[in-house]
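What follows is a single structure, and I will ask about it in a moment.
For this depiction, one protein chain was excluded, whereas all remaining protein chains were kept in their positions.
For chain A:
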């Protein structure tokens, strides 16, 4: 066999336990990876990307088993290798970078101590490992490379933590690194830095990598080849440029098409605004989060509030809903100033403004059936009972495109992520509101599911004349659904206006940075962008 091939997976089959039975998760996938090559793995959640990534280390999660096929890493058969042999490979020759660095670091130890653990196990001296750590931290362009290692995980930002984790994976100069959605949890502006750092370091060390993601634009920057998975089956594999230029399979084409949803543009707003946020200043304790924030939301229109995490977008929502009374300024709803505290608002004022949350998992009570989850607002605000309530819940389920008879008595745990988010929408609609605040409602979802949610929200808006306040950090979502855009940075409104205006230059410098940071499908985009900056 040629020594050029680092990892060879043949006809791999992995099964997962479901009660008494074993269900296939990976159904005979082949994968070949040469030294120094980067392979992008793409698929929706549940497609088996992460499972395949872990299998490349000869590892199967609890409740899963590798039931067939071959995994050959540089001449070592990982299916028959002893646990001990595999343990020696992991960390030393194969490394893994998880999606959430914040959850993967041990919060009780300093970064550099965690960095040194594996090299020292591999026989390197502690001081040499620490020196190398600093070198790698510098390469990863972490600020203060000499000292950053002596901080605890909670003392550095998410993007820095992700880079520190990549540095940790590089510690033993492994032959293969598996990146499992390393930038999904990051802001666009941070994402760029991490992507650039990962790409450089992988090239410098001539490391092979498997890059798992659901973001096509990201993978276009990173990978030499792309493999697409659908429900445990391979759909297609080709060189990045070939794949982008001419996808063959229907499914691939549908993936590419996702980004095309845009709602028709509306004429600029006129008339009185539904909600007017006027000079709001607010904060928690001594910390002041919002500084003199003002903007309007007009009936039947979508205002997108954009910014990085920590820019105060969610805090604005808390001020409007009354969870956080502002220190100065006020919120005017339909000409009437709202009481600052939600407890002082009338039931009708509460009804008119509903909220949809980012994480449907925590926003729906797991112990209540959909009938009660959706029915409760209708029962409370509109006084529906018995038959009328039942009929209303069924109508709402039909509105969000779920079959009423099949779903009405289910619990949230029996739904998929996208379906849960739809229930969140139905619950908001049940109150017959005039304003719905959507807090990052699509950011925890796959692109295809996102698309469905955005289309649904758009349809409902036209049907019921709703106003949306759409909080997001994802500019492609803004492009798709917004009428007006408010850009926030560090608790201030940097720029605001109708969407067409906002997406054509000249911009405020921060808006420009945000806009240019949105990954594009063009594989040369990152290179060009970095050259331009």
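Throughout what follows, a contact is a pair of C-beta atoms (placed from the backbone, for glycine too) under 8 Å apart; a residue touches a chain by one contact, two chains touch by 3 or more; residues count from 1.
Simple rule for what comes next: contacts and distances are computed from a predicted model.
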item	value
Candidate names "Acetolactate synthase", "Pyridine nucleotide-disulphide oxidoreductase", "Carbon-monoxide dehydrogenase large subunit" or "ABC transporter permease"; UniProt protein name, chain not shown	"ABC transporter permease"
Hidden-chain contact residue, picked from the options A:321, A:419, A:476 or A:489	A:321
Candidates A:182, A:273, A:326 or A:377 - the one touching the absent chain	A:377
Chain not shown: contacting residue from A:84, A:154 or A:367	A:367
Contact partner of the left-out chain, one of A:202, A:243, A:282 or A:355	A:355
Residues of chain A (touch criterion as defined above) contacting the omitted chain	321-323, 342, 345, 347, 350, 355, 357, 359, 362-368, 372, 376-377, 380, 413, 427, 431
